[in-house]
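Here the complex is missing one protein chain, while the rest keep their positions.
Going by the order they are written in, the chains are A, B and C; count residues from 1 in each one.
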Amino acid sequence: MADARILFLGRLAEIAGGRERALPLGGPASLGEIVEALGRGDPELAAALAAPSVRVAVNQQIQRGREGRAGPGDEIAFLPPVSGG
Amino acid sequence: MADARILFLGRLAEIAGGRERALPLGGPASLGEIVEALGRGDPELAAALAAPSVRVAVNQQIQRGREGRAGPGDEIAFLPPVSGG
Amino acid sequence: MIRVSPTPFDPQAETAAFAAGHTEAGALASFVGVCRSETGAVTALHLDHYPGFTESEIARIDAEARARFALIDTLVIHRCGMVRPGEPIVLAATLAAHRKPALQAVDFLMDYLKTGAPFWKREIGPDGERWIEPRADDYEAREQWKEK
Partner (left out) sequence: MIRVSPTPFDPQAETAAFAAGHTEAGALASFVGVCRSETGAVTALHLDHYPGFTESEIARIDAEARARFALIDTLVIHRCGMVRPGEPIVLAATLAAHRKPALQAVDFLMDYLKTGAPFWKREIGPDGERWIEPRADDYEAREQWKEK
């Protein structure tokens, strides 16, 4: 099992208790499976990651909904609504 | 006879051959009379001052068309279309 | 503040001084119009003005901007006299709590200054001189504010 790097941006870092986390993965997985693994035993984080306003980027590429896949060595970022300017 | 102070702004100064002129006046006169006096013997200036795009200010107050009056001691300015900014 | 300047001015230094001390302003918008060389066709621009009258007409435009938009402060500096390529001709800057009024007021000020500020521009180049008047689209830009 190798790790994927998980990033929680903005308020998600507060909910997850940290901005970054290593997630052991046996191989490529769907984003749905990854979200499920991250939310296991943490219903608040599970609900936050399920929100449609939260976008997911794999290796800095925004994915359509939770359709993409990622595997060991990938960087998976969860982005709540942004606020620049 | 005392003088009114005439100012020709922008390209009107070129046509009038100077930016400023003293115009002797016996008393209050209509702007029409003043324009006529200034254009006497100078058809190019007469035509330029008659143009509706040229506004007239008496003592820095814009007049409606050529309706106002002015007299000795007044400052009468002829303003072609402006171009700021 | 409104100023007609017969000498070159530094728009960034003026803007910095203008913004300083307004700690409640969240938005600073500005526009600088610069004399272009038109790749050598323009060696200078001369701006005639009518002292006293020019300042009071700019003040009217400025007051109209303050009445229309939620502004904290405004700054207009306009050159007169001989302006060389690369030198600023006009600076319009606004401070506001929010970005939209700040930006809209700068746009408004420039549209009104372009067609309403009493200056008369003469372009001086190697091939002679010509008087500059606002273009049709400058008048149209000003008219659009009347529908709003």
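We adopt the following convention: contacts are C-beta pairs under 8 Å (C-beta built on N, C-alpha and C of every residue); 3 or more make two chains touch, one makes a residue touch a chain.
Just so we're clear, the structure is a prediction, and the values are computed from it rather than from any experiment.
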Problem - Which displayed chains the unshown chain touches - result: A, C
Problem - Candidate in contact with the missing chain, chosen from C:Thr15, C:Thr54, C:Thr74 or C:Thr115 - result: C:Thr15
Practice task
Spell out, residue by residue, where the missing chain touches chain A.
Solution key: 7, 9-11, 13, 57, 60, 77, 79-85
Handout entry: Interface with the unshown chain - residue positions in chain C
Key = 11-13, 15-16, 19, 23-37, 39, 85-86, 97, 99-100, 102-103, 106-107, 110, 114, 141
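Just so it is clear, only the chains that are shown with their structure count from here on.
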Completion exercise
With centres defined as the mean of Cα atoms, the chain at greatest distance from chain C is chain A
Exercise for the section: Averaging only over C-alpha atoms, locate the centres of chain B and chain C and give their separation in whole Å. Expected result: 27
Fill in the blank from the handout: Cα centre of chain A to Cα centre of chain C, whole Å, reads 50
Practice task
Would you please write down the residue numbers of chain B that are in contact with two or more other chains?
Solution key: none
